[in-house]
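To start, the structure under review is shown below, and the notes come after it.
Note that this is a trimmed complex: some chains were dropped, and none of the rest were shifted.
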Amino acid sequence: MRRTEKYPVTGPNALWQIYRTVSPWKGVKNFIVIQIARYTPLLPVKNWMYRRLLGMKVGKQAAFALMVMPDVFFPERIQVGDNTIIGYNTTILAHEYLIKEYRLGDVKIGSNVMIGANTTILPGVEIGDHAVVSAGTLVHKDVPAYTMVGGNPMRIIRHLREREDEERQ
Amino acid sequence: MRRTEKYPVTGPNALWQIYRTVSPWKGVKNFIVIQIARYTPLLPVKNWMYRRLLGMKVGKQAAFALMVMPDVFFPERIQVGDNTIIGYNTTILAHEYLIKEYRLGDVKIGSNVMIGANTTILPGVEIGDHAVVSAGTLVHKDVPAYTMVGGNPMRIIRHLREREDEERQ
């Protein structure tokens, strides 16, 4: 299961009332930083922006591809380990605003993880070390370490033993 | 089944001949409006743009998240009810241009619906009131009211009774 904290709202849906729960200035500032980072070709600069300007925890030599989209309102809830690859245009969400409540959840991505392009990661999940997430996956639950997953809904494709690391896709 | 009107074409594929079927100026104008709306942080302003500048039917307190992409050529065929949430970067299509024909179809999204991030909605579908569409879903057929769906291909995950509304994801 995903681990999220739930905050009920009254009146219209939670998204309509979002600026009662998070500052619009934070959203605008984060959005500008994220847009610049999405198109920055220099990976160390990108990591600096994520750490310093968004408060994300980003490990050493974590490599974010073009156009990755971290959560615009709560990026500080995202944690990425060392030597992990986040693929093109991956969306990492730390919030979900529903009709009668909103939910926040930390996203923890381990070290030496590979995440394929166009993946969507939902709030409150944990992806273990050395996991491999195929392109286009909806990560709606935890991914154990040394496991390859993919699909929508996400399923385990196979278990990776350490020695198989090199052949994994 | 999806409800679309089919218009046969002769010669090259329909997309290559698109400007015989819709004005390029309409496309360019709509595209500019959509791009501004995609990045507008103010939800009521966004709804005004959708209603007045694109001709979409948008209900009261319908909340469109960041980067939602309504159909650029036929947005006037999109209808969204009251208090509905459309998630980040959702694509709502009202046309499909195929090789030997093009098809147009209305998209009707009910009230109190929740649509997750990165969802793709195809032309000619109807999503009933209080439905929940998981992130990353391909909505290629109708979604009944009070139903939670997800996946690609889309499947019913569970039926929501009114009292369960609060717990739905």
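The first chain written gets the first letter, and so on, giving A and B; residue counts start at 1 in each chain.
Please note the rule applied: contacts are C-beta pairs under 8 Å (C-beta built on N, C-alpha and C of every residue); 3 or more make two chains touch, one makes a residue touch a chain.
These numbers come from a predicted model, not from an experiment.
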>> Total copies in the full assembly, please; the file places 2 of them.
In response: 3
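As a convention for this text, only the chains that are shown with their structure count from here on.
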>> Between 0 and 180 degrees and rounded to the nearest 5, what angle rotates chain A's CA atoms onto those of chain B?
In response: 120
> Which whole number of Å gives the spacing of the CA centres of chain A and chain B?
Replying inline: 25
> For the complex, which residues does chain A have touching chain B?
Replying inline: 8, 12-16, 18, 24, 27-28, 31, 69, 72, 91, 93, 96-101, 120, 122, 138, 140, 152-153
> Which of the residues in chain B end up touching chain A in this complex?
Replying inline: 39, 41, 43, 61, 63, 65-66, 83-85, 88-89, 112, 114, 116-118, 134-137, 150-152, 165-166, 168-169
